[in-house]
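A single protein chain has been omitted; all remaining protein chains appear in their positions.
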Amino acid sequence: MTKKAHPTPMLDQLESGPWPSFVTGLKRLAETKDMMVDLLGQLEHSYTTRMGYWKGGTASVIGYGGGVIPRFSEIASRFPASAEFHTLRIMPAPGMHYDTGTLRRFCDIWEQYGSGLIALHGQSGDVMLQGCTTDNVQPAFDAFNEMGFDMGGAGPSVRTSMSCVGHARCEHSCYDEGRAHRAVLNNFTDDLHRPALPYKFKFKFSVCANDCMNSIQRSDMAVIGTWRDAIQVNQTEVGNYVKAHGRDYVIDNVVSRCPTHCLKLNRDDTLSIDNRNCVRCMHCINVMTKALSPGKDRGVTVLVGGKRTLKIGDLLGTVVIPFMKLDSDADYERLVALARNIIDFWAENGLEHERCGEMIDRIGLGNFLEGLGLDIDPAMLNHPRTNPFVRTDDWDEEAQRWRQRAAGAG
Amino acid sequence: MTKKAHPTPMLDQLESGPWPSFVTGLKRLAETKDMMVDLLGQLEHSYTTRMGYWKGGTASVIGYGGGVIPRFSEIASRFPASAEFHTLRIMPAPGMHYDTGTLRRFCDIWEQYGSGLIALHGQSGDVMLQGCTTDNVQPAFDAFNEMGFDMGGAGPSVRTSMSCVGHARCEHSCYDEGRAHRAVLNNFTDDLHRPALPYKFKFKFSVCANDCMNSIQRSDMAVIGTWRDAIQVNQTEVGNYVKAHGRDYVIDNVVSRCPTHCLKLNRDDTLSIDNRNCVRCMHCINVMTKALSPGKDRGVTVLVGGKRTLKIGDLLGTVVIPFMKLDSDADYERLVALARNIIDFWAENGLEHERCGEMIDRIGLGNFLEGLGLDIDPAMLNHPRTNPFVRTDDWDEEAQRWRQRAAGAG
Amino acid sequence: MSNTPRMPIESGVPDHFQYMHPTLRRNYGRWAWHDRPRPGILHHVAESGDEVWTVRAGTQRQMDVHTIRKLCDIADEFGEGYVRFTIRSNIEFMVSSPDKAERLVGKLEAEGFPVGGTGNSVSMISHTQGWLHCDIPGTDASGVVKALMDELHDDYIREDMPNRVRLTTSCCQINCGGQGDIAINIQHTKPPKINHDLVANVCERPSVVARCPVAAIRPAMVNGRPSLEVDEKKCICCGACFPPCPPMQINDPEHSKIAIWVGGKNSNARSKPSFHKLVAAGIPNNPPRWPEAAAVVKNILKVYKQDARDWERMGEWVERIGWPRFFELTGLPFTKFHIDNWRGARHSLNASTHIRF
Partner (left out) sequence: MSNTPRMPIESGVPDHFQYMHPTLRRNYGRWAWHDRPRPGILHHVAESGDEVWTVRAGTQRQMDVHTIRKLCDIADEFGEGYVRFTIRSNIEFMVSSPDKAERLVGKLEAEGFPVGGTGNSVSMISHTQGWLHCDIPGTDASGVVKALMDELHDDYIREDMPNRVRLTTSCCQINCGGQGDIAINIQHTKPPKINHDLVANVCERPSVVARCPVAAIRPAMVNGRPSLEVDEKKCICCGACFPPCPPMQINDPEHSKIAIWVGGKNSNARSKPSFHKLVAAGIPNNPPRWPEAAAVVKNILKVYKQDARDWERMGEWVERIGWPRFFELTGLPFTKFHIDNWRGARHSLNASTHIRF
């Protein structure tokens, strides 16, 4: 038996229509929770006045600095039961896999301590437990923590990460997302739980260049699967595909759409690939899933610096490691070391509230790479500089370095 | 009988080899001119010390402020005869056409008053009469002026212009370069001869998109020929071309090279063109000169803001008029008015030593167009903005303006 | 009950195998190929020959426990007790046979969960917080998403777009929703109204000043108390000053409008990733159903569907036909606001004679 519902004529209009209605869900919760009665009241008020009424504050759990998003109502006098409406961020497993038992347990805990409203998932990949009083934050967290789940990131810290379904269910996958995701993130739990960086830092793991995790755009460090050798071709399946769809379809949709024109459909319905010019874009493999697959010599490309709009404009990550293997323990340690190295450099050189990408834009990629001791590579560029505004007096030393590397490689 | 030649062991090495030698030319002049004896001496000294030894100063003709590039030697004590070595810039006719009589007259005058060294032509398109004493600048100019030639530009002024061979000898030409060049330049003789602008301003006239005058890169206002209707196709000649070169050659070199993929070589060896998507790049016409030509409804695209490197980096001109006709007297007046309008706006809003393109980069193309009262057009962009950093509170008025124009056009 | 506080077990990201469908676990890293028997169903085949059918369904993302339990009931009764969620808050049920998958589809639809979001569909919109929870929103997120997905339901359950379409929303210019084929974002149109009485107490003035992209903010004394001043000529109404200083009221029921962006792309397939571009702004922020924004989105989708070729993403299609044609076909007005004037704007200008007539 809860307090009387506020009239919500506007929200009510969002109960109709074919898409599942969050309003209906909120109302169902309101049947047993005063907090949700007033939450609905405040939300309706926002709809009418077209203004938000939450403000920040502080709420956290013992031992951690972040992970809770505190919300206090600016109109608590009118909606006292939802005066506090904090969110806990909990990190799911890589790929967001669940058995129903786990989800049911989430529900039970959150019904006990919170509003009963759960977002699956936030844009950074957290389970978002939305709507908690300050007092219940600790017990709620403890219960999830006992289940084997840990707090996600918030504030100027390493953030919760995301990895695609990858190895678990995708034939395009070029490395083990679960292992990479956990190896990296679980080496940064301290930086994740105790915000002390210039700003947020996000990792994302897409296991091929389709980048289902939007990692280039939305993460400070994107780890993307790729391969070095030739695309694997099953010519029989190519033939079947051509039979099924016709040569014209294959030419218009596969051959002609290759960005570097390295595909040729031969007269005998086999496919030739100029792998030297293939830029591993995935398109042909995407279209002919049975006939083509990534090569056998797989690994990752690492890009750094993606973020959204404020304050210098949107940034995409750019290549800092064209290719590295990700098989052996040593490989995974190298990946973690790289991440550590990048975060340390940024922590030292980044200004307050300056993302890693903004710092790179300010100091230049060259200096960033030099600072990290990473080898430069023309694959990191669309093209070399078009302006002479650079001081080149130690050209010869730099040229020598390249020649030595080239010799070493050769 | 002239003074004894200085030893020029370094320059002497530039007399051998298949390319015509300027050194041999200089020496020939030195046989009769002390000025050139010492000029060779100073030049040899530059070659040995790898330094230049000219400084600026003042030299001009009565009635004009610019057009002469004054040069005084910093080492006149050692090379007194070339202590003054000024250059006069004289504007040739559009397309740089000459009868031999005119060139011979140039030689006679310059032999009389100057060093006898003439550069045909400077990178801005001037006849450069190089090597003149301060005293002889006036009589030399007077003689050229009497011939019907006028002084070129120098300093912060409208500069000498260039137009391609165009109508005179090129089947690609889409407007009358001679008329446009003279209509515009001869309306700015005052701004050309009496430097009073923030910086230099250059016009260039390329009569098709091949831009043989480098106008996009090297001029503040580029006038480039184009067409609005369909490419003219002579299918018989297409057939002949295909017969001569083979279908594969045509597909690889014409069809596949169309930037917007609007060409199709039909089974019957005729060519279909999707003119709606043709971006008038000229390539197919360049390859099949007999079979294809620009459409009949010709005119010009105008781009503004090209310049070289200092101080913000190289700039290319960008589109401010996607298309305008250039046939009637009124059309030519419109072109002149546009030029006047642009120069006036820049003269008012440009900073000292700021080129028009640098100003546009500083204030934004939108403000520039608004200041000129020019209609905006999506053809002026590669793509709309990717950032939200703009104040849009009068969106509705702007949208209305567009709708009215669209309605008007329709 | 002891009084020593419980310290967290800093376990980090949990092992995913423990929650993973057995077939997925068994064939981890050994999948051979996939196809889509029908919209909403993915069929993956492993090198071992094992097969798995995945049924994808839409959710409201902000779910009440009852909805989640209902999904669990469905998973237990019609599925095999294992699910996963996608980056777009769709739920995926993994099962071992096509008919199980079919039955799942029936049940999900019966329970009001649309099945689709696969292949060349319009998938669920990436969704942010808005009025429900955020402290700085210009609009709602859940409501915008619900209203739009109602309109786009048919495009979600079908696969008849030229390529996948990925929509995003953002309730402020911070853009938590990210880049999308179509993005529906708040665009403020007036400088912040400053509540001078509060600035002194709640704002660290230097850091607020530092947030402004155009250095339009300067410290000032206002009726005797330290406050801030905004140069309204410079201000680009981005709202960056608001999070660190709530008295810089950027949100406005009237002047916080909606802008629509087109052509964002994250994948590296064919073309490189690209940012979305502004196509429409000044759209009223009109709860509960934002009909004006929905109309613009549906119109763009209609034109894309008609004019684009197979596999062309929204931005790739516009690249091919050119932006002038985009504005022509959609009938959207082109304004001076579309012309970039931010740093590096010159890269967005047409420095060529390549023009379609």
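Here the chain labels run A, B and C in written order, and each chain numbers its own residues starting at 1.
We take it that a contact is a pair of C-beta atoms (placed from the backbone, for glycine too) under 8 Å apart; a residue touches a chain by one contact, two chains touch by 3 or more.
A quick note: this is a predicted structure, and the numbers were derived from the prediction, not measured.
Peer 1: Looking at the full complex, which residue from A:188, A:241 or A:323 touches the chain that isn't shown here?
Peer 2: A:323
Peer 1: For a quick check of understanding: of B:209, B:233, B:300 or B:399, which residue touches the chain that isn't displayed?
Peer 2: B:209
Peer 1: Looking beyond the chains shown, say which of A:226, A:289 or A:309 touches the absent one.
Peer 2: A:226
Peer 1: When the complex is taken as a whole, what residues of chain C touch the one chain not shown?
Peer 2: 268, 272-273, 343-344, 346-347, 351-354
Peer 1: Pick out the residues on chain A that sit against the missing chain.
Peer 2: Interface residues of chain A facing the absent chain: 209, 211, 216, 224, 226-229, 259-261, 276-281, 301, 303, 315-319, 322-323, 361, 363-367, 369-370, 376-393, 395-396, 398-403, 406.
Peer 1: So which bits of chain B touch the chain we can't see?
Peer 2: The list for chain B reads 10-11, 13-14, 16-23, 25-26, 28-29, 43, 46-47, 49-56, 61-64, 69, 71, 85, 87, 91-104, 106-108, 110-111, 116-121, 123, 125, 130, 138, 141-142, 145-146, 148-151, 161-162, 164-165, 167-171, 173, 176, 178, 181-182, 185-186, 189-190, 192-193, 209-214, 216-218, 224, 252-253, 257-259, 280-283, 286-287, 289-290, 293, 308-314, 316, 352-353.
Following the convention adopted for this analysis, only the chains that are shown with their structure count from here on.
Peer 1: What is the distance in Å between the mean C-alpha positions of chain B and chain C?
Peer 2: So the centre of chain B lies 48 Å away from the centre of chain C.
Peer 1: Measuring centre to centre with CA averages, how many angstrom lie between chain A and chain B?
Peer 2: Roughly 50 Å, centre to centre.
Peer 1: Using CA atom averages as chain centres, what separation in Å is found between chain A and chain C?
Peer 2: From the centre of chain A to the centre of chain C is 13 Å.
Peer 1: Among the residues of chain A, which are close enough to touch at least two other chains?
Peer 2: 309, 313-314
Peer 1: Quick one: which residues in chain C touch 2 or more of the other chains?
Peer 2: 173, 213, 238, 275, 342
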